[in-house]
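Everything below concerns the one structure shown next.
All protein chains of the complex are present and in place, except for one that has been dropped.
Coming up: chain A.
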Amino acid sequence: MSLVQSVDNVALLPAYLAAGTAVLVLLVDLLVARAAATVAVAALGTAGTALGAALVGAAGERRTFCAGADCSWLWTGRAALVAVVIALLTLGVLALSGPLLRAGRIPVGEYCFLLACAMTGGVVLGAAGDLITLVVALETLTLPLYVLVGLRRGSLAGAEAAVTFFVVSVVATTLTLLGAALLYAVTGSVHLDRLGAAFAADRDGLLDLPLTTVAVALVVAGLAFKVAAVPFHAWAPATYDGAPLPVAAYLSTASKLGGVAALLAVVQRALPATVTGPVLALLAVLTMTVGNLVALRQRRTVRLLAWSSVAQAGYILAPLGALALAAGRTADARAEAYAAAVAYTVFFVLLELAAFAAVVALRPADGDGGTLADLRGAARRHPWVGGAFALALIGLAGLPPGLAGLFAKVTVVRALLAGHAGWLALVVALNAVVGLAYYLRLAATLYAAPGGVAVRPARIVVVALGVATALAVVLGFAPQLVLDVAAR
């Protein structure tokens, strides 16, 4: 066996592009020192990353860094999907940051660099084939966000949010790492596929070992922190509310997508469904119910969106909960459950980005999310922005005319019933009713008699909102596009 590994650089191209963007942004900020140039380079690099990821993904599966049959880098259709969506979300968040960066309380170069770093983590994440790569990628995605959350100069709320986020996230990472180490102790492997094979073969009563259960629980719990699943959710509302609005948008879209991708990778390929299924089913039920019920009482816009995004994480986890049942573990039902989780996530991040874009557009450049009362009558002052906001909210609630959101819910319910988890489908359905109550309240506030403060929406934010809304409408009429890619 040769000691020199052959490396497939084409497979790694998306990661090179993402990392290159980060380095280039740093250099441009240093050498050119003009905010516009920095942002332009970041935007171009991000778009290039999305394009590269899509092109490499379209050419079929590629793998590299292999030890025998096990590879640490698998550029599959899903990896490409995650990378493309994360890059596009980064681009969107960059657009949302326009007014914030112009307000001048945030250093532009650092901001763009950190965003590009986070994107690099997200791009690598989908392709990770072993637990070490996975955790490193996830940390690369999260680490810049600690700083971004608290980057606003002279903002106490921001600093508080950053510290909360940092402490919780580090604990979560530690848990995952400990779990990974225990898994290695039990099976002697860190590659996801080899772990999966070892559990499937179940040599020496592997599944009955208490150590296995502890290891699996630790890995799942650590990753549940990242998607803000109840009971590991408490950091999310405080962090979202304290962070600058675009960073909150990034947290609730790209960062959440990263967490879901990581969770899916370990659950689908490595961990035994008999152990993870019931845990995930319980997490899903708790997450959507608690998220929805608490969201009912929120008075601040971003907190409402944060709690609703907690609830949405529950819908994402729900299909995986079907694995708790024996009937959910047939190959077809499993594949459908994973595809449903991915598809739901894609629909969700799109609508969530649109909602955050609308909030950014309707709030002062440097402001926080404010209260619901601040948005009173906003749709009467800005019919188009308000209409797009209402459409995004209705989509998140899963009703027409927000067809994208409706199909997302339908996908989840269908996957659950294909896995014979009818009770879980009912829980999802009833939660959708609770969800409508607060989405409707927010949407109705937009159309109430005018109050609050008039703001002129920034053009770049309106463009981002328009693109996100247009995409949501297109996907609403052609959801098969997402379903096809998610199933690959």
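To be clear about the criterion, a contact is a pair of C-beta atoms (placed from the backbone, for glycine too) under 8 Å apart; a residue touches a chain by one contact, two chains touch by 3 or more; residues count from 1.
The criterion applied here is as follows: contacts and distances are computed from a predicted model.
One subunit of the complex is not drawn; among "Multicomponent Na+:H+ antiporter subunit D", "NADH dehydrogenase subunit M", "Heme exporter protein B" or "Glutamyl-tRNA(Gln) amidotransferase subunit A", its UniProt record names it "NADH dehydrogenase subunit M". Checked against the full complex, the candidates A:I106, A:A392 or A:A425 give a single residue touching the omitted chain, namely A:A425. Within the whole complex, the absent chain has one touching residue among A:R105, A:R329, A:R414 or A:R488, and that is A:R414. Contact with the omitted chain, checked across A:G122, A:G291, A:G386 or A:P479, is made by A:P479.
Interface with the hidden chain, as seen from chain A, comprises residues 394, 399-401, 406-407, 409-411, 413-414, 417-418, 420, 422, 425-426, 429-430, 432-433, 436-437, 440, 444, 447, 449, 478-480, 483-484, 487.
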